[in-house]
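The complex appears here minus one protein chain, its other protein chains still in place.
Chain IDs A and B follow the sequence of writing; residue 1 opens each chain.
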Amino acid sequence: MHIRIEKVAFRYSDEVKALNDISLTINQGERVAFIGHNGSGKTTLVKHLNGLLRPSEGKVWIGSHQTENMSVAALARMVALSFQNPDDQISKRRVWDEVAFGPKNLKYSKTRTHDLVERSLALFGLLPQMNYNPYDLGYSERKRAALASIIAMDTPIVVFDEPTAGMDTHEIRLLKGVLDKLQQETKTVIIISHDMDFVAEQFPRVICLKNGEKRFDGSSRTAFEDKDLLASCRLRQPQIARLSSYFERAELALTPGEFVRGFHR
Amino acid sequence: MLRPEKKSVATLFVSRKTWLHKLHPFNKLAYILLTGVVVYLGPAEWYVKAILIVLNLGLAIRGEVFKATWRLVWRTLLPLAFFMIVIHGLLYPENRTILISFYGVHFCQEGFLFALNILLQLTAVLTASLIFVLCTHPTDLITAISQAGFPQSLAYLVGSPMLLLPMMRARIRTIQDAQRSRGLDSEGSFKKRFLALFPLVAPLVLGSLVEIEQRSIALEIRGFSTTGPKTSFRTLSDTKWQQLLRWAMLSVSMLIIIYRIWK
Partner (left out) sequence: MPALEVSHLTFTYPTATRPSLTNLSFTVEAGELVAVVGANNSGKSTLCYALSGVVPNFYRGRYAGSVVAGEMNTTGYTISELAQKVGLVMQIPANQLSGVRYTVFEEVAFGLENLGVSRSEITERVTAVLAVTGLSNLGDRSPYQLSGGQQQKLALAAVLAMSPSILVLDEPTTFLDPEGALKVFDILLELKQQGKTIIIAEQRLEWVAEYADRVIVLANGELVLSGTPEEVLISNIIKEIGLEWMPYTRTAELANQMGLWESDRPLPSTFAATVTGFSNPEG
């Protein structure tokens, strides 16, 4: 199920374009990170993927369906989108029920729902808390529950908006495990993130937005080497990339292993 | 790039420099009370109410808020007027004189006049209220309340919805988006739309509780609960003349009420 965005423009009202002339394609199974400064249009663009927003100009296709012809509930079977603040969606008194919310809305069978919820909770380390009230847990646990509820929907495309904000490294490690699992199931994973170290390590492709326009779409290696791009989009260079640039490596290293291997040249 | 949620501020206040704007908020509130007492408990003649309405519109012109007042009055009352006139014209118990009829349904004068009377009363009070809302800076109202010796929390209770309501509206939209993104079907039949409201309530309430808790802490850090005299950065003028006028309006209101009760 590919995603095709064709010359999409979006205006909130009759004024400045929040998005202008965006075209891109994402194939099934890809891992893509949207990066860019606050207000560059990342969240606006991503809301077009599940129909929360409809383009003012241009078209958005999910698979063979054009989003304009489908309701958000219908698109939710294909694209599961998580929001930044878990407190904007938690509506059940038990973590289990909260994670089951999505599958139930999509009318999955009882067994399928049970299995999906259990699996999601396990992936996010929340099985011990499955009967707790989400509000008896801390913010980051609620965040994990919210993310779990998204992957429990078992959709071919998953979108996370700033998943690592507020997470400690242990939780980020859990998230990396989740991303690996999703990749094994050839699901498309899209994130929006400010955490350049995380993006550099986990996402081979980045799309950088600036002021509502697409400024860069390509390999993260190329992006994190381009100091002008990073400066103009107000992004910090990931730590290892910075080391690698400093030592003028031929190929930019994005992980400790890559950097150290670069010594044997 | 500003997004609409961030742009809207829920206050209807129109910023001008007229005397109506400089008038103490409590005077404007007293005027609303006076208007209400006069139209509901004063002489029943229609022209009393009409005069008040014209007076208020005149004040609106003086306060340079006529356009906004006119627009809001029509927007609020037109649908209401329609329903009231139709319902009372048709169903008022003391209907006798038929004005128009079609297919056996009679639209009568008594009901019509009854509805008109109510509408005149409402318009008078509404215009007086609009003058208050459109010509009073919310911070001035808050300042007036705390300067009058009312507890700080009351001032806060009155003042905060004005800024916090648009935030809440934005939040409701976000919650709706989040739940719809998880497959909640809120389009289509009325029943579906109705049921789709329930998963909005919990996040709204619980999330608001979290917000309120944090805001309470933030207020404490800013000395909200200190006892002792507070300064108001905005100057609020309150001359003897204004105070006299206020008491005059309150007294007249009281007199009318007492007179009515006694009668």
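By our rule, a contact is a pair of C-beta atoms (placed from the backbone, for glycine too) under 8 Å apart; a residue touches a chain by one contact, two chains touch by 3 or more.
Quick caveat, the model's predicted, so the values are computed rather than measured.
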Of the residues listed, A:Met167, A:Cys208 or A:Leu252, which one is in contact with the missing chain? A:Met167
Missing-chain contact among B:Tyr103, B:Phe233 or B:Trp262 belongs to B:Phe233
Among B:Gln109, B:Thr139 or B:Gln242, single out the residue that touches the unshown chain. B:Thr139
Interface with the unshown chain - residue positions in chain B: 2, 6-7, 9, 11, 137-139, 142, 155-156, 159-160, 163-164, 166-167, 210-211, 214-226, 228-234
For chain A, enumerate the residues touching the unshown chain of the complex. 37-39, 84, 136, 138-141, 165-173, 194, 196-197, 234-236, 238-240, 242-243, 246-247, 256-257, 259-260, 263
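Definition applied: only the chains that are shown with their structure count from here on.
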Between chain B and chain A, distance of the C-alpha-averaged centres to the nearest whole Å: 44
Give the list of chain A residues in touch with chain B in this complex. 12-13, 16, 18, 39, 41, 47, 50, 52, 71-73, 76-77, 80-83, 85, 87-92, 101-102, 105-106, 135, 149-150, 153, 211-212
Taking the touch rule as given, give the residues of chain B at its contact with chain A in the complex, in rising order. 1, 3-4, 171, 174-175, 177-188, 198-203, 206-207, 210
